[in-house]
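Take a look at the structure set out below.
All protein chains but one are shown in place.
Entry: chain A
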Amino acid sequence: MTTLLWGVLPYVTFALLVAGLIWRHRHDRFGRAARSSPVRESKLLNIASPAFHYGILFVLVGHLVGLFVPESWTDALGVDAHTYHLFSLYGGTAAGVVTVAGILLLVHRRRTDAPVLRATTANDKVMYAVLLAAIVMGVAAKLSHASGDGYRYRDSLAPWSRSLFTLRPDTELMAGVPALYQVHTVLGMALVALVPYTRLAHMFSAPVRYLFRPYVVYRSREPRQWGQRPERRSRERLGG
């Protein structure tokens, strides 16, 4: 069981992520959008969307620092374990609260606004369930081990996650991790695997190149656009 969860599952997740991204790129570039719905409802979206997105970006940065910056580096900078814990506790909780508030508002909007609900697919609902569960479990795990120096995930979770990249997963490290953290990790992996197959795929569309290109874009007709275009199967049939 330990090997399956902490030695196999991460690689399955990674394979699904990469395969999904390749599939999207080759067969369904059209479907790689957030399918936002401001035309249907914009007041709540105006508040909830930035809250959620900025929150989750901060959370992402927190995860990257927590998992991939070894303790020896922060020690070298003179940050002791307690300071680190407080920083991660308050910073993480603040970002977590903003994110949770954002996503709750978004889910509320999706449920109560009839036009928005009608634009919601089964795929979206699964994605929302996993996303919400992962976020809630993460906040729960953090807050239930808040006392003292907190749970020292930097001695178990973080080295384990780094060991994945050397292709020698140290599954023993995960044995003693509290259940909440374990559940959160599994949900997190599920979420990563879902990214290319759901509307989350839009996270790979950050328009960084906009900063460097001229305002007006000229393009010539491409020879492969002459005549009929090959039919492409989209992920979902869009009504026609």
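One rule holds for everything that comes next: contacts are C-beta pairs under 8 Å (C-beta built on N, C-alpha and C of every residue); 3 or more make two chains touch, one makes a residue touch a chain; residues count from 1.
Criterion: contacts and distances are computed from a predicted model.
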Complex member absent from the view - protein name from UniProt, among "Exonuclease SbcCD subunit D", "Nitrate reductase", "Flavodoxin family protein" or "ABC transporter permease": "Nitrate reductase"
Which of A:Val65, A:Ala119, A:Leu164 or A:Ala190 contacts the chain that the document leaves out: A:Ala119
Residue of A:Leu77, A:Leu167 or A:Leu211 touching the missing chain in the full complex: A:Leu211
Sole residue of A:Leu16, A:Leu45, A:Val100 or A:Leu157 that reaches the chain not shown, by the stated touch rule: A:Leu45
Listed residues A:Leu4, A:Ala19, A:Ala33 or A:Ala146, member touching the removed chain: A:Ala33
On chain A, residues whose C-beta touches the chain left out of the figure: 29-30, 32-40, 42, 45-46, 49-50, 52-54, 119, 202, 205, 207, 209-211, 213, 215-221, 223, 225-229, 231-234, 237-240
